[in-house]
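Please find one structure pasted underneath; my questions will follow.
Entry: subunit A
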Amino acid sequence: MVDFVKRISGVNPRKCMKCGKCSASCPAYDEMEYHPHQFVDMVETGRLEELMNSKGIYTCLSCFACVERCPRSVEPAKLIEAVRTAVVRQQDKTHLKPDAIPALLDDELPQQAITSAFRKYRK
Partner candidate 1 sequence: MSVNEQFQPTIVAFCCNWCSYAGADLSGTNRLQYPANVKIIRIPCSCRLNPMFILRAFQKGADGVILCGCHPGDCHYTTGNYYARRRMTLLFSMLDFMGIERGRTRVEWVSAAEGAKFAATMNEFVDTITKLGPNRRLEDLRCRKE
Partner candidate 2 sequence: MQRIGVFVCWCGSNIAATVDVEKVSQVLAQEPGVVFSTNYQYMCSQAGQEMIQQSIKEYGLTGVVVCSCSPRMHETTFRKTCEKAGINPHMVEIANIREQCSWIHKDKEVGTEKAIILGRAAIAKVHLNTPLTAGTSPVVKRALVIGGGIAGIQTALDIADAGFEVDIVEKQPTIGGKMTQIDKTFPTLDCAACILTPKMVDAAQNEKIHIYSYSEVESVKGFVGNFNVTIKKKARYVDEVKCTGCGLCTEKCPQKKVPNLFNLGLDNRRAIYIPFAQAVPKVATIDADYCTMLKSGKCGVCSKVCTAGAINYQQKDEFFEQQYGAIVVATGFNPIKLDKYDEFAYSQSPDVVTSLEFERLMNAAGPTGGTLLRPSDGEHPHTIVFVQCVGSRCDDEKGKPYCSKICCMYTAKHAMLCREKYPDTDVYVFYIDVRTPGKNFDEFYRRAVEEYGVHYIKGMVGKVVPQDGKLKVQASDLLGNRQLHIDADMVVLAAAIEPDETARPLATKLTASMDTNDFFTEAHPKLRPVESPTAGIFLSGACQGPKDIPETVAQASAAAAKVIGLLCKDNLTCNPCTAEPNELMCNGCSSCEKVCPYGAITYVDKEFRGPNRTTLIRRVAQVNPAVCQGCGACTVACPSGAMDLKGFSNQQIMAEVDAICR
C-alpha cells in the first residue's frame, strides 16, 4: 500500500528534511489530526493505516501551499491526495454520499465547491 501511495503520488518521502515548513504554511492546520509534516513521516515509516482512518485527509484543502513552499520539493499535498484516493477507491469508503449533500448546503456555498468536493471525495 505504501508503494502504491508513493507510486501514484510520485512523491519520495525520503527527501524530507523535517523542517516543518509545510505545516507552517498549512491554512487548515488546526482542523487536522495529523499535520502535513507528519503525513510525510507516516508514509515513510509505513504507518499508513492510521493515516487512512484519519479524518484529517478530508480536511486538507488541497491548496498546495505546502507543495509550493517545501524547500526539498517533497510535495506533501500530493501524498495526501494519494492516500485519499487509496481510501475512497475501496468498497463503501466513499466519503461524500449524494444523500448527505442537502443537509450540508448553505446559501453561500458556491456550486463549484460541491462539484469539486464530489470529485474529490467519492469514487
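If you want to know what made the cut, all candidates are chains of the complex that A comes from, given by their letters.
Observations, loosely collected:
Operating definition for what follows: a residue touches a chain if its C-beta (ideal position, glycine included) is under 8 Å from a C-beta of that chain, and two chains touch if they have at least 3 such contacts; residues count from 1.
None of these values were measured; they are calculated from a predicted model.
The candidate list 1 or 2 contains one chain touching subunit A in this complex, and it is 2.
Interface residues of subunit A facing candidate 2 in the complex, by the touch rule stated above, are 15, 17-26, 29-30, 35, 37, 65, 69-73.
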